[in-house]
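As you look at this complex, bear in mind that one protein chain is not there, while each of the others sits in place.
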Amino acid sequence: MKPYLKQSAIWGFVVLELIFFSVAGEFLSLSDKAFMDLDNMLLLFKQSAPIGIIALGMTVVMINGNIDLSVGAIFALCAIIMLDSMKWPIFAGLGDWVILVGWLLALATGMLLGLINGLIVWKTGVDAFIVTLGSMLGYRGLVFMYNGENPTSNLNWTMVDIAEADILGIETPTIVFVICTVLVWLLMTRTVHGRNAYAIGDNREAAVNAGIRVGPHMVWNFVLIGFLAALSAVVFYSASGSVNPNDGTLYELWVITAVVLGGTKLTGGSGSVIATFGGVIAIQLLRKGLGHIGADTAMVNLVIGLILIAVLFLDRQLNRKGKEELRT
Amino acid sequence: MADTRAKTIGQFLARQGILVAFVLFMIGFALANGRFLGIDNIMGVVRSSAILGVIALGVTFVVISGNLDLSVGSMMSFSTIVVLDLHDKIGPALAIPAMFAMTMALGALIGFLVGYLKLNSLIVTLGMLSAIHGLTLTYSGGKNMDIDDKAGTWFSFFGQGSVLGIPVPILVIALLAILLSLLLSRTPFGRKVYAVGGNGVAATFSGIPRARVVFMCYLISAFCVAVAGLLQASRSLGSQNTVGQGMELDVLAAVILGGASLLGGSGTIFKTVIGVLILGFIQNGLLLVGLAFYVQYVVTWVIIILAVWLDIAAKRGRLLSPIA
Partner (left out) sequence: MTDIPALRLQDIVKTFPGVRALDGVSFQVMPGEVHALLGENGAGKSTLMKVLGGIHQPDEGKIFIAEQPAVMKSPLDAKSKGVVFIHQELSLADELSAAENIYLGQLPRKSFGRVDWKALYEKSDAILARLKCSFDSRKLVGDLSIANKQMVEIARALTVDAKAVIFDEPTASLTDAEKVVLFDVINDLRSDGVGVVYISHRMDEIFTISDKISVLRDGSYRGSLVTADTDEDEVTKLMIGRSLDSENPIVPAKKGPIALEVQGLSCGDLFQNVSFKVHEGEVVGFYGLVGAGRTEIAETLFGLRAPSAGKILLEGKEVKIASPIEAIAHGISLVPEDRKGQGLVLGMNCKENMTLPQISDLTAGPFVSDGAEVAIFDQYRDRLQIKTPGWRQKVGNLSGGNQQKIVIGKWLSMAPKVLIVDEPTRGIDVGSKAEIHNLIRDLASQGYAVIVISSEMPEVLRVSDRVVAMFHGEIIREFTADEVNEDNLVQAISGIRTTKVA
């Protein structure tokens, strides 16, 4: 019963936000439209996609007992590779097929960067947060090294059309986000790899003693999140066509906040993809809602930071073992 | 025989590898660009490292006590902006203490969350990084801060003045380093910091007020950030509100380079100062050989990973991790 309660908690929070901002919006909003209007909500899903897709990967990595702080940098680097590679001379004769090449190279880059993270974590034994704290910096350095402080652009209208296409009013980013959610959910609940992730995160020694190969498993999860970060970049930048070297900075904060908000434990072994989806929606709702009542980006940053801390506190309170605990 | 010798060399490299690498770097840079070892350049490096160094001194306390502080960069932006803003509103004599109070209040908040509520310091300070950044932006209204009457204020003394030919920032960091070194290495409080970081449970079992010690470390860190903000504001008399962005990683790199273990319980002020200088010289050297500033990011990344890896490897006795 308890896990369902914990997971439903995030949806309760979402509902609260909807109510709060709808009401507050009536008094504080500068626009005429209601907060909960259909277009606005569809937009919400679309805007959740960049963070959301990455958050799915972060859920897996965190359930496993690790963390990845370099996703923002991977996001930016893959976007640059995608946009720039389409201009490379070798691909000159491909016409619009070059879009596919760009996408594939971006995805491959994401997987490669994730592989590097995973291998370092496995083979050196250095904790994932230090490894990815370092690669957050290092990969960002590579981003700058590519084109200095200039943006990288490539406006290919076919690409934009695909990226901005919609099916029955639901746009591409939303579709990709939902499909990824379903696939990652299947991975975590239905496959051996996914179930092992829970085991490793919950009790690594038991997993090792049971013969699960922890090292390669962790590497796979880093490759997965790298892939998803790249996918997110592909979806977003195919539409926008231009990436700045500072893009994606602090994405990891948003992603982690969404994942922790959804109930995944920092210590690993517990978490849910669906709840992360809820967490992403909750965060995006917060952003939109605050904007709707007139707050600026600064205020949003402030609130997000505080929410993360509040969630940590709640998580700790709910998980205390009471009298079993020593006061150390 | 050869086996034990290889092992001894391995252990030596693990412990002193950083210094060895550093010496190699220095030689390389000196060969690549003659100016590298010139006295002007050296003074320049020391001076520009001072601000980072001041922050690193405070973070040393936090790291030794077994925690992290990723918020120092945005906290420094906050301090710089606040003191510049208040300078014109209430005059420098009041602005400086007010800024210190506000910055240390932030440090106290973090100290409370990590020390007393026992929340994870990585995530808390990551969250605070964003929150303080937001706070700074809100405070400054998104604009850059500038002092109106730049020539007519004594405020510039801290960042630009000199005493007996020594630039004030260098004096400040030297003084602060000496005081903090005494605090850390020679007082009961310092001993308690090492105990909490070395084995927090045993520290509690020995009657050490663990929560209070962690709290105090964050206060010290915030104090140092405030000093750094003062120096920065005073140097340029105007600032963007993102001036401190990214500093937390350089600070962490410097502390790690100086040999402090991120697991807590080891490190000294002196070693951190060395780490700051090493980092400063490497970054300077990279610039002088014509590499752009972002190459530093990649180099810092490699340095952090290598340094922590070798530290862990030396402790467990094997280079590669035994995870299957």
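Going in written order, the chains are labelled A and B, and every chain counts its residues from 1.
Keep this in mind: a residue touches a chain if its C-beta (ideal position, glycine included) is under 8 Å from a C-beta of that chain, and two chains touch if they have at least 3 such contacts.
Please read all numbers here as calculations on a predicted model, not as lab measurements.
Engineer: Counting the whole assembly, list the visible chains that the omitted chain makes contact with.
Structural biologist: A, B
Engineer: I'm checking contacts with the chain that's been left out. Which of A:S22, A:Q47, A:N244 or A:S270 qualifies?
Structural biologist: Checking the options A:S22, A:Q47, A:N244 or A:S270, the one contacting the hidden chain is A:S270.
Engineer: Pick out which of B:R35, B:R191 or B:R318 touches the chain that's been left out of the picture.
Structural biologist: Here the residue in touch with the unshown chain is B:R191.
Engineer: May I ask which residue of A:A49, A:A199 or A:L224 touches the chain that does not appear here?
Structural biologist: Residue touching the chain left out of view: A:A199.
Engineer: Tell me which stretches of subunit B touch the chain missing from the display.
Structural biologist: Touching the chain left out of view, subunit B contributes residues 182, 186-188, 191-192, 194-195, 198-199, 201-209, 265-266.
Engineer: Residues of subunit A in contact with the chain that isn't shown?
Structural biologist: Those residues of subunit A that touch the unshown chain are 2-3, 190-193, 195-196, 198-199, 202-203, 205-212, 269-270, 322-324, 326-328.
The rule we apply is simple: only the chains that are shown with their structure count from here on.
Engineer: So the centre of each chain is just the mean of its C-alpha atoms; given that, what is the distance between subunit A and subunit B in Å?
Structural biologist: 30
Engineer: In the complex formed with subunit A, which residues of subunit B make contact?
Structural biologist: 113, 117-120, 122-124, 126-138, 142, 200-201, 204-205, 210, 246, 249, 252, 262, 292-302, 304-305, 308-309, 312-313, 316, 320-324
Engineer: Can you check the complex and tell me which residues of subunit A touch subunit B?
Structural biologist: Of all residues in subunit A, those touching subunit B are 120, 122-127, 129-131, 133-145, 148, 208, 213-215, 250, 253, 256-257, 260, 266, 296-309, 312-313, 316, 327-328.
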